[in-house]
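In this view, the complex is presented without one of its protein chains, the others remaining in place.
On to chain A.
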Amino acid sequence: MADVALRKVVKRYDDVEAVRGIDLDIADHEFIVLVGPSGCGKSTTLRMIAGLEDISDGDIMIGGDVVNDVPPKDRDIAMVFQNYALYPHMTVAENMSFGLRLKHYPKAEIKARVTEAARLLDITDLIDRKPKQLSGGQRQRVAMGRAIVRNPKVFLFDEPLSNLDAKLRVQMRIEIKKVHQKVRTTTVYVTHDQVEAMTLADRVVVMNKGRIEQIGTPNELYHKPATRFVAGFIGSPAMNFIPCRLEDVGGTVQIRLTDRIAFPLPPARAARYNALPRSEKLLLGIRPEHLTESHAHLEPGVETFDTVLDVTEPMGMETLVYFGLEGTPICGRVDPNAGAKDGAPMRLAMDLNNMHLLNDETGVVL
């Protein structure tokens, strides 16, 4: 097992820069998830760590050694691919032992390792089958088994659950977490699914347009996003962004959303935002769970307003409500018994204690 470090890593395809000088330190035993939309450079970064793509600039280190020019086979890594990449002409056991056989491990040791990995992944009964005779979930387990038997320094996962149905994806997510808890190998995991990222990672790396937007624990990213991109990408439904400005009214600072809706800044936030220039174009970032039905007794910092709902989506344990504020679409989360109906008026409460203010032009969270 080893730590992994990326120093100003760049990947260029002709004139296009897919990865634009990223720095990343991954500690030994850590589970890091690279997340971002399609084309953000996350898979390219993973493939550069694997050695499947050359680096245009910068350094990649595994266990303290620069591996820029080291071929994949000598990096002591294992990779799980999106479409499993199992060898169709080999049985499960042969697939899992392929790497060990190439390195001429003793037969007894190969058998012991394959048996142990199969037991760990609960695929002992499938050991003599060919990949075609396996379901998607079973194939994914075999692909993980192939990685585990080699006991590598680093595990690399390239969107391993994308080909599975929703139910199986949740199940396999838990399996992957369990396996990591047992083997504790340094893991780099790529996904575009922020739920996967949040549930699996020790730390999440959010990437956008070839750059790292933010690195942090799932909670940090959720509660303290650094940019509009991260704030909008992490969390489902996404955070609402409402154009607003600050104004001074009778010695207090107010946040004005529309001509008729303005709220005083909560005391906890007032000190932080007081110094902002009043002319600055701002965005109020508020997550749907902080836009709920109004109650009789409201906490300080929770403000109410009336609106007319466009659409409601009953989800069982909650109802998502959609409405507009001067053309900006907003999503809120209310109690299923709160009486939310399509086209009906409703009084909603906004918890400004959990608000974020963003610079509208730069997208930076203030």
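Note that in this section a residue touches a chain if its C-beta (ideal position, glycine included) is under 8 Å from a C-beta of that chain, and two chains touch if they have at least 3 such contacts; residues count from 1.
Assume contacts and distances are computed from a predicted model.
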Among "ABC transporter permease", "Heme exporter protein B", "Biotin synthase auxiliary protein" or "Sarcosine oxidase subunit alpha family protein", find the name that the UniProt record gives to the complex chain excluded from display.
"ABC transporter permease"
Touching the hidden chain, out of A:21, A:58, A:72 or A:136, is A:72
Residues of chain A in contact with the chain not shown
50-52, 71-73, 75, 77-79, 81, 83, 85-89, 98-99, 102-103, 130, 132, 146, 150
